[in-house]
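Sharing a structure with you now.
All protein chains but one are shown in place.
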Amino acid sequence: MNTMIHNTIHILLALMMPPLLLGIIAKTKALFAGRVGPPLLQPYYDLVKLVQKGSVFSSTTTWVFRAGPVVGLMTAALAVLLIPLANSSAPITFTGDLILLAYLLGLGRFFTATAALDTGSSFEGMGAAREVTFACLAEPALFLGLLVLAKLSGSLQLSTMLGSSLGPHWMTAGASLALVLLSWFIVLLVENSRIPFDDPNTHLELTMIHEVMVLDHGGPAFGMILYGAALKLFVFGAMIVRLAFPLATGYPWLDWPIFVGGMLVVAVVIGVVESTIARLRLTHVPVLLVGACLLSAFGIVLLVR
Amino acid sequence: MVQLLDPLLIVALALNFVALGVSRIRAVINAVALQGILLGIMPLFVHPEIGLRGILLVVVTIGLKGFVIPRFLTHAMREANIQHEVKPVVNFMSSLLLGAVGTGLAVVFSYTLPLADEHTDSLLVPASLSTVWTGFLMLTTRQKAIMQVLGYLLLENGIFLFGLLLLEAMPFLVEVGVLLDLFTGVFVMGIIIYHINREFASISTEHLTELKE
Amino acid sequence: MSEMLVLLGIVLAAISGLPGMLLNRHSTTGQWLTTALAVLGAALGLGGVGAFWTTGDSQPVVLPWSLPGGEFNVAVDGLSAIFLLPIFLISLLGNVYGLGYWKQTEHPQNGRKLRLFYGTLTAGMALLVIARNGILFLFGWEVMALSGFFLVTTEDDDKEVRETGWIYLVATHVATLCLFALLALLCAASGSFALVPLAPESLTPGTATAIFVLSLIAFGLKAGIMPLHVWLPSAHAIAPSHVSAIMSGVFIKMGIYGLVRITSLLPNPPLEWGGIVLALGVVSGVLGVAFAVGQHDLKRLLAYCSIENIGIIVMGLGLALIGRSLGRSDWIILGLSGSLLHVWNHTFFKALLFLSAGSVIHATRTREIDHLGGLAKGMPWTALCFLVGAVAICGLPPLNGFVSEFLIYLGLFGTLGDKEGPSFASAAFAAPALALIGALAVACFVKVHSAVFLGIARSEHAYHDHESSPSMIGPMGVLVVCCVLIGLAPLLIAPILGQGVSAWAPDLKDAGPRLTALAPLDWITFMGLVLIAALLFGGGVLWWRLRHSVVENSVTWGCGYAAPTPRMQYTSSSFAQMLVGLFSWALRPRTHKPKELPLFPQKTDFHSEVPDTVLDEAVLPAFHFGAWLFSWFRVLQRGSVQTYLLYIFIALIALLLWR
Partner (left out) sequence: MIYLLILFPLTMAAVTFALPSNRWRPWLVPVAALGHLGLVVAVFFQPGDGAAVSGLGGWLMLDPLGKVVLGFLSVLFFLCSLYAPGYLALRSDRPNRVFCVNLLVVLAMMTLVTLSHHLGLMWVAMEATTLASAPLLYFNHNARSLEATWKYLLIGSVGIALALFGSFFLAYSSLKAGLESTLLFDQLVQVAPKLSPQWLHAAFVLLFIGYGTKMGLAPMHTWKPDAYGEAPGIVGTLLAGGVTSCAFLAILRVWQICRAGAEAGFAREIMIFMGLLSMAVAAVFMVRQRDFKRMLAYSSVEHMGILVLGVGIGGPAVYGALLHLINNGLTKGVLFLSAGNIHRAYGSKVTDDVRGAIQRVPLSGALFLAGFLAITGSPPFGPFVSEFTIVNAAVGSGQFLAAGLFLLLLGIAFIGMGATVLAVVQGNPADHTTDNDYHDSIATSAPVLLFMALVLLLGLYVPPPLESLLREAAAFLAVKR
């Protein structure tokens, strides 16, 4: 019964909240820039608008082009169900679900990139190339971090690894966890193509990664892409939050607000980062990502030495 | 009578040096022939009580080594109308020296050899070894095919000399077989030389270096 | 029973090519007879395997054999069965595919030869897998290797083909010679050529190490483990596609089989062995796929990708070895069953990919990825099959590749150790490496699939696209089904894998049940179904929205550029450029770029390639140096008879003074 309710909350939160994060980031950046900025709920309005729009498809495209957004959205949606949000375990949890999580996102990436290349436009090709290239360096960082968590929790279920049991380890193995936290934040930035890796709202195609991949999408399909991106951000945000504040108040109902608060904080932090750091030169991106890998690697070495 | 053997051997050795030292092929042939004759009569001195088959053997040997083969070679030489070994790989002086050194070594070496008592003081073994050595020298340093045949003959002579030590081990049949082989061998070589001469208008083995890596 | 069926299948496969040889080179009767025989044989063989799995009994067939040390001794066990299935299945599909792909009428000069050796290859592999005697094993091995040579050199009028075949032949013969030594050592240790586990006291550490190293070299050469892979990429590239399919899908797995079999014979392996094997696996995996990313020859790319998957398989084996050294049965089970399952999976999707590639090549007559493009419109089924294969080979759910990698991941994470039992945490670093491999594979296959099938045709080659005949699409369909089936219902094959593991580690009798206990295969099924349902739902929603909204068609948006041409598309090379740059320390890419652009740029060209570093910079130079060295000895034979006689004299003196 209880789990029932928790799962419902989980799902509702996971479906409702993501666009809000985008809104908050935008707002933060606006404040830093001294502008009023769009309303917090702007992303929701955009989604509604897009869903009602008609669409234009390039005559070179095939069904793959239409499949891209669907896969991107659905894999992200499933990934959300694997992540523990508050101290209750995720709706779906089993040994090795962390691997499924990573590979679901991989599937999404595969089809987003393929759909981009389906148009035959060199700009979208460029974006796809960068997306998959950076992912190659982000994945190891993610897994090295997971190694640390697995070592600490002695389990291969995200719900346990990111569960409340993580709290005490901050005392014993704080250094490792801090390193992982840092490297995962970098992963979050690159996976969701935020500054310093990518600039979601520049309109200079050559510099963009994610945005340029979806240049040809419009209408409902584009809506799906936006929503999928938001979900993906939510997934990584949730992982960061669980890693950062694994504390358990003991009152399950209190944990949810705390989590939501955590998510908002993360969003704000992202906003702050985006407005304070300049975008990296594309050629320097790999260096930073390798750095992220090394951070997590160092974390696990500290642990098993 | 055995004591008469050593002088003969000395002569045989001397003939080795003739063969090494002169360039006139005719002279070399004669030297080898003479050595053949000497070898032919030696059994009589080694084993005085030799008997009929010994006599026969002697006759055959002398006949082949002393007359038939030399005749044949002379004929081949005429066919090819050459008189001289012009430029050996090692010139005559040095080959003489080499021959002398070899003979010396042979003598020294043969004293270190564990010979049966009855042979220790005989010159047979040194003579045989040095003749073999001479044969090798001829074979490896002479350019004219016919000279190499002569070298081969010297080699055989040397071996034959050693064979004198153990006549009874070598039954008549085998002895004759050996001689027959020798003769056929030289005969075939002669034929080949004839063909070589026809093919290259010379019997110098310099021409025979087509086949190589 | 099963042995008999398998043997019958072997015989039929071996003779399947003969009728064709007797017939005239232009008659098509031969190819039908051959295919009929081969299919029948394969069916019998599969029946035998099935019989083994259902009844689980095996009566070894043992006959005396008058070769020294030889004994005709064949038996099917869990391992053999696992390797027999791909052999017969791919041989069956390949033969059918060949009907359309390599018509006798189109290839009168080499069609019969191809079919003959296709059969003998199958027979050789099946024989070596069921052989229980070293000599018999060697026979199967060499029949396989030589048939492979003749298959690779099917079109030997082409210089490139001849050189490739030559490199292959040298590599395989080196492997065979290593096997000579290996078997001799085994025999010296155990006293017979019977392939049975050795008693621990029967072999010294030195001998054990020698056997291990030799098997690594011999079988590594066959399997194409980096850096022993030198023969593999070109061989797979130039062979006819259904040959590439069986070579990449099955043939190189025989190296894996040998490694698995030999390691199963050696008692208590030291920890280093497992470590070395695991490390080799990581190297092959990462570099294999890195090289693959750099290729722009369709089949060469797939070949390098085989090296990657061999790497994954070897990682699993290494994990199992570590488990055996440390007595961790769970690592053994997860590692080895993951490895064995990946053998199957790679067989299915790699064969699928090669067959699809073959259908592309058959239509367009080129392997150059950058000349293709937009084929999905002309050959939709091929495109779909290739897409399935691509998703599967990237190890993405809900297809089969995911399952095997999942098992290996679990094992690798397990090496971190838990409350009870020893740990070997340095092995856990293979997990991120595997993740890297996965991500690179995604990059690689996004590139190849899109460049070949999506976008617009890049050259007139690609305008000739037409869907292939059913005899070619059919086999691909079967493989697609296999991929989906294993991906969705891994529980079905858990017992089979269990038998394989038990055959490797005899003390693990209950490997099957324990596997299902260790790995949540049921969850994989569930999630796979959920994923498919979700995708259908999402697709439905989009479709419904598009139905009820305005949809127009137009050209791709060129960011304002008015007249885009096909040449302006992102090519596969440009797609891979960044990654190639990241790995340039290993790939050593060669670029041919114009000096500098003049003031008024005129027509110029740029192209880049990723040759095989090991082959071009290590192996070939070494061989040329050796030949150069040997050539100096020729002065010893200048034709002067005097010198020759001198040699004799010198030899005589030398031997006289020997002592």
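In this document, chain identifiers A, B and C correspond to the written order of the chains, with residue numbering beginning at 1 in each.
Operating definition for what follows: a contact is a pair of C-beta atoms (placed from the backbone, for glycine too) under 8 Å apart; a residue touches a chain by one contact, two chains touch by 3 or more.
Since the model is a prediction, treat every value here as computed from it, not as a measurement.
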Partners of the unshown chain among those that are drawn: B, C
Option from C:187, C:505 or C:559 whose C-beta touches the chain left out: C:187
Among C:66, C:268 or C:602, the residue in touch with the chain that has been omitted: C:66
Touching residues (missing chain, whole complex) on chain C: 65-69, 109, 135, 138-139, 141-143, 146, 153, 156-157, 159, 162, 165-166, 169-170, 173-174, 176-177, 180-181, 183-185, 187-188, 623, 626-627, 630-631, 633-634, 637, 639, 641, 644-645, 647-648, 650-652, 655-656, 658-659
Interface residues of chain B (partner: the chain not displayed): 113-116, 132, 139, 145, 148, 152, 155-156, 159, 162-163, 165-166, 168-171, 173-174, 177-178, 180-181, 184-185, 188-189, 192, 195-196, 199-200, 205, 207-211, 213
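Keep in mind that, in the parts below, only the chains that are shown with their structure count from here on.
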Chain pair with the greatest number of C-beta contact pairs: A-C
Centre-of-Cα separation between chain B and chain A, whole angstrom: 101
Gap in Å, rounded to a whole number, between the CA centres of chain C and chain B: 70
Where chain A touches two or more other chains at once, by residue number: none
Per-residue overlap in chain C, given as positions that touch at least 2 other chains: none
Parts of chain C lying in touch with chain B, wherever the complex brings them together: 634, 636-643, 645-646, 649
Footprint of chain C on chain B - complex, ascending: 89, 136, 139-143, 148, 205, 208-213
Chain A contact footprint on chain C (complex, rising order): 373-374, 376-377, 383, 387, 390-391, 394-397, 402, 405-406, 409-410, 413, 416-419, 423, 425-426, 428-429, 431-436, 438-440, 442-443, 445-447, 449-451, 454-456, 519-520, 523-524, 527, 530-531, 534-535, 537-539, 542, 545-546, 549-559, 564, 566, 568-570, 574-579, 582
